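Questions regarding the structure given below will be posed in turn.
One protein chain is absent from this view; the other protein chains keep their places.
Order of writing sets the chain letters: A and B. Residues in each chain are counted from 1.
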Amino acid sequence: MYVAVKGGERAIDNAHRLLGAKRRGDPAVPELSVAQIGEQLGLAVDRVMAEGSLFDRDLAALAIKQARGDLIEAIFLVRAYRTTLSRFGHSEPVDTGAMDISRRISATFKDLPGGQVLGPTFDYTHRLIDFSLMSEGPTEPPAMAAPSGAASPRVASLLSGEGLIEKAAAVSDGEPVGDLTRDPLAFPAARDLRLQNLARGDEGYLLALAYSTQRGYGRTHPFVGEIRIGEVEVEFWTEELGFAAPLGRVELTECEMVNQFKGSAEAPPQFTTGYGLVFGQSERKAMSMALVDRALRAEELGEDLTAPAQDQEFVLSHSDNVQATGFVEHLKLPHYVDFQSELGLVRMLRAEHRAASEAREIVETRKAAE
Amino acid sequence: MIGLEQPLLAVEGLSRYYGARVGCRDVSFELYPGEVLAVVGESGSGKSTLLSLLSAQLEPSAGSVSYRMRDGVMRNVTELNEAERRLLMRTDWGFIRQDPAEGLRMSVSAAANVGERLMGVGARHYGAIRGEALSWLDRVEIDADRIDDLPRTFSGGMRQRLQFARNLVTHPRLIFMDEPTGGLDVSVQARLLDLLRGLVFDLDLSVVIVTHDLAVARIISHRIMVMRYGQVIETGLTDQVLDDPSEPYTQLLVSSVLQV
Partner (left out) sequence: MNDATAAGGQATGYNFAYLDEQTKRMIRRAILKAIAIPGYQTPFASREMPMPYGWGTGGVQVTAAILGPEDVLKVIDQGSDDTTNAVSIRKFFEKTAGVATTTRTAEATIIQTRHRIPETPLGPHQVLVYQVPIPEPLRFLEPRETETRKMHALAEYGLMHVKLYEDIARHGHIATTYAYPVKVAGRYLMDPSPTPKFDNPKMHRSHALQLFGAGREKRIYAVPPYTEVVSLDFDDHPFEINRFERPCALCGAGDVYLDEVILDDSGRRMFVCSDTDYCEERRAAGHRGEMSGDAQVIGEEP
């Protein structure tokens, strides 16, 4: 006799225990520490902070450990945690011009005040696997020099001095900045919400869209005006203090793209821009974000909308990898009730089809017999 | 037939500027039931801008467009709210686009294309909708056995005729046409215009047709308006204007038409 299968709860509990064992792996191998992840897998930590929308290195490292290295799973953990935190206000806009720079380059000028500072980059490494890393060993200490003290003005301000680059749209003091995590996104979305959406968007997705613009799907003639990476002060203004109190420092990557110039009958031509800003050292993401930001401004700048990267509704609706993975993976959930309905319909249609062709055959054999 | 009633469409001092550039300037006319008005001119004459203004797809910088609704009341078309405008566009008005692919649902069957407007205003009997679709397809000379085919499989001329059927099914009183014969073979054009003439007569339609082709205007319209640089430079009965143009520009247009 058929007995309906029960025990879903126990199955889930056992699955979780098995998962825990897998996460730990072979107990003979030393356990990974959160500090090791934070120190030695820093770029993974940066990505989890950026897409998790929460600057907390230890938390991100812990999430990576818990997620067994699956970064989107780790991002999910950080987002879920973020929801539970109470929010008591927002900071002053950070001043990237006053950044404590660890890396700063510009492709638009050979040399500029503050210089081209390579910083800790993979850029010029030869991608040859270094087998010496198979075992632990000492690393060469970095070269040291005294800080130059020279100012590093942003390339954007250098260009805007001559009026060559568009001014950022003026935002009046009282005007509220949209908050993506508080209000559902409605289209068309203003640039503040678009940038928020892109800042937490999936790196791979933005990379592909950015790449598509370079290959002709909404070309924007980009140049890297500036990439700068370093720490900035986060400040919080309160009534009681009467000044903005420093809360701490965060590492940011900022990218300004200088794009296709634009002029009109009234205004002489100026370069347009795209902007990217990300937690941590995430150049690929910041650059991709800047390219897509510029593509999404196509309508505002009077350009023809022909490419996916320019389609606001398309780009912004699919950038959140936590949402995306949730919905894609939900297909694993039982759908047999709906499938049963489809089965019923298809069986009925096939039966009707059979009946119709049988009826036709009968008519034809009769005709042949006559 | 042209009657002595109230005009269906009354246009007064209609203008549209783009900064300093003139889209169209100071256009005035009246259109009566059963009348076909051709708006002719070369590229940049402002005729397409005018059509967009008349069909409330563009807002005027000055002037007014008034339409006599089914209840007899003259309404200023720019003062209609979006709901009223969209309803008008789906019932009492038609808009034939130059590229039929833009005026049809290409991935939906011919009958569904024709029946959509009916379903949009509450038709709920499948057999009746299909019957109406069949009769309209017949009227625009599309074979009944194409009823379930997608417009993708139709020739250019057929698609255009399907577009007519799709627009006419709710018995609109006013049709806007934007170069409806553009891009079609000459014999196909002729057949289409013939059909159109018959429909205008049978259904007492008023039509504003924009075209650069004087021959089309000659075949189909009662009155003609010649536009240049955004302004109407000559207007009158089609045959009179084309046989005996008074303005030099009109003379130039008429004489430029290739004689075969």
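Operating definition for what follows: a contact is a pair of C-beta atoms (placed from the backbone, for glycine too) under 8 Å apart; a residue touches a chain by one contact, two chains touch by 3 or more.
Just so it is clear, the structure is predicted and the values come from calculations on it, not from any experiment.
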(request) Tell me which residue among B:Gly120, B:Gly183 or B:Gly198 touches the hidden chain in the full complex. (result) B:Gly120
(request) Determine which one of A:Ala21, A:Leu305, A:Leu349 or A:Val363 touches the chain that has been left out. (result) A:Leu349
(request) Could you tell me which of A:Arg127, A:His330 or A:Lys367 touches the chain that is not displayed? (result) A:His330
(request) Name, in rising order, the residues on chain A that touch the hidden chain in the full complex. (result) 1-2, 4-9, 11-12, 76, 79-80, 82-84, 86, 181-188, 313, 322-323, 325-330, 333-338, 340-345, 348-349, 352
(message) For chain B, which positions touch the chain that isn't shown here?
(response) 82-83, 86-87, 90, 105, 108-109, 111-112, 115-117, 119-121, 124-130, 148
